[in-house]
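Structure record follows, encoded as structure tokens.
Of the protein chains in this complex, one is absent; all others appear in place.
Up next is subunit A:
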Amino acid sequence: MAELLLSDGERCKNFFLYDGSRVRGEGDLTREGICYFYPEQTPLDKQELLCGQLAGVGRCISEISLSPVRTLQLRNSKFAIRMSEDFLWALGCSMEVPTVSVCDLLDELISLFCFYNGPVRRIYQLNNRELLAARWAQYLSHLLSGSSKFNHTFSRLKTIDPTNVDPLLLLKAALILQACQRCPLVLTGCILFRGRVVSTQMSPELTMKVMVHESETYSEIQRKIGPSTFSSSGGAVSSTKVFLTSSELHYLQSSPVNKDFSHLTSHKDAPKKKTQLSRTLSDTPSTNSDLTNQCSSLLPQKVSLNLDWSESEHSMFSSALGTSNPLDRSPQSHKASHTNRKPSGEEQLKELEQDIWLRDSEQSIRDSHHPTNKDTSFERVFDTRGCRNVESQDDETAVGDRGGSCGSAPPFSGAFDSLEDDSLIPMMLYMHRVKELVLALLVEPRFLSDTASMEEVYHSSLASLNGLEAHLRAICPGAPVAPELYIFAHFDLIQHTLTSNLSGRPGRTPEHSFVRATSLLHSHFCNTETLQEAIIRSAGTAVYGTRSVAQETFYQQLGPSLRNSGIPNHQDSAFSLPSKARHRLLKHGVNLL
């Protein structure tokens, strides 16, 4: 998955936060209202012009339409706008970025700011602008950095390359997170390695937010102590205050095992049709759907490798069980308590073995019914662990719902919430760093004063984190892939991950046209819910795009340009793209069947 470094300035042109409440009177200067303006070196009068005009026009339109302005286009750039109280945020991008993506990006940026700083009005009362400007700059650069050509079309989560990693390591990471969760004060967590996700229990949006702090502390530590040496313990644990929206919190507090639909429907920001969230966010410790396929293909005997699980982990699991009471963990759970019970470490491993065996046998049965639905089985593994009694109904509803719903991608929830001050609830982000590996946990504020719990979590995970880090570090990057005769991009709408074989060479025409076609098709998919597939063809290139509730995939065949007259012709190679994509992409773990 090569990445292209593209100068961000080209695509993101402006960003500003303007506080209209400071510019009320006749004599008030527009500059008083400008809280932050990017690029910072913009001459002040230009900043004033843009802020003043956009804010004025925005207010005027809002008055006529009785609704805040959402987007604003100029001849050469487009702006996503958010208006709340007297604040106005505007993010300007160049015209080729799809409008939906600009809006998503702005929402993400605002919710990121609110995640670390809390309500905007309050933080601006408490702190000076320079400090906060630095934070905006930091978040902005984080969101825009590491851009692949698709970065502006899809907001994506960076994960470790799952094709390169032993699935057992991912499983191990997931188990570490589960172990930590046994402490009642821990809400959820994720494990990151070199700025990429190894395993997460959080929604992609939340994971993305957590990663900002991780990358910041990482670079800070690197600056202080040098890249190779990390202090062994004390400095490795850090924490910072964060703010969750009430919907995010509600979601986390409900039992991670049984996030069934009754929870989701009460979830403020997730309308019913977006129930597909339940599948992945339920308890899935993996980060990538490709991985799920790999996991499910594990043979039963391979599970014996689990015996490598060290003694210390066993003790970790049992001690964890000793101090925490899993029964009163989730007060809002509507399920009977036994479904919330977390098995002990030994049980867990045993059950895992059983599950994999069970799953394999069931898989064969299921395959006869749903031959193509591989990841269903995966969900089953983790569902069954927690609540074997209700599994079958749950599973069926899940499958049924998935088949029936045809929603768009889940939006970045929370951005809206975070604009309302009262809905932000302070929490803590706890981070435990082992060299380049980070365990990040969202914890109740009490956690940090509760020394016993903290030590518990620290010690129970330390050994496994060390082990995991050593393994991950040992992984060498995969051998470079021979250039292929096609380009593709596969975006997982649920996990926000992107798989693509786009080469790093910049400026190649087929790739440029592919990226352009992708962004056109993506906006079309976003705007037309019923659209499933599209082939678009210009004189030289043909691009195929397909979309389901879970994914968007784009495919283009390279090679000699297609000679054609443009008249309908069934022998035209453009129309064989769907079948080619189906076959070729299987080896990348993309299943379009």
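A few comments on the model shown:
Everything below uses one rule, namely that a contact is a pair of C-beta atoms (placed from the backbone, for glycine too) under 8 Å apart; a residue touches a chain by one contact, two chains touch by 3 or more; residues count from 1.
Note that contacts and distances are computed from a predicted model.
One chain of the assembly is not displayed; among "E2 ubiquitin-conjugating enzyme", "HPS1 biogenesis of lysosomal organelles complex 3 subunit 1", "Dynein light chain roadblock" or "Small monomeric GTPase", its UniProt protein name is "HPS1 biogenesis of lysosomal organelles complex 3 subunit 1".
Touching the chain that is not shown, out of A:21, A:67 or A:127: A:67 (per the contact rule at the top). Only one residue from A:41, A:128 or A:530 touches the chain missing from this view: A:530. Only one residue in the set A:29, A:49, A:470 or A:586 touches the chain that does not appear here, and it is A:49. Seen from subunit A, the chain kept out of the figure touches residues 49-50, 53, 56-57, 59-76, 95, 516-517, 520, 524, 528, 530-540, 542, 563-570, 572, 574-575, 578.
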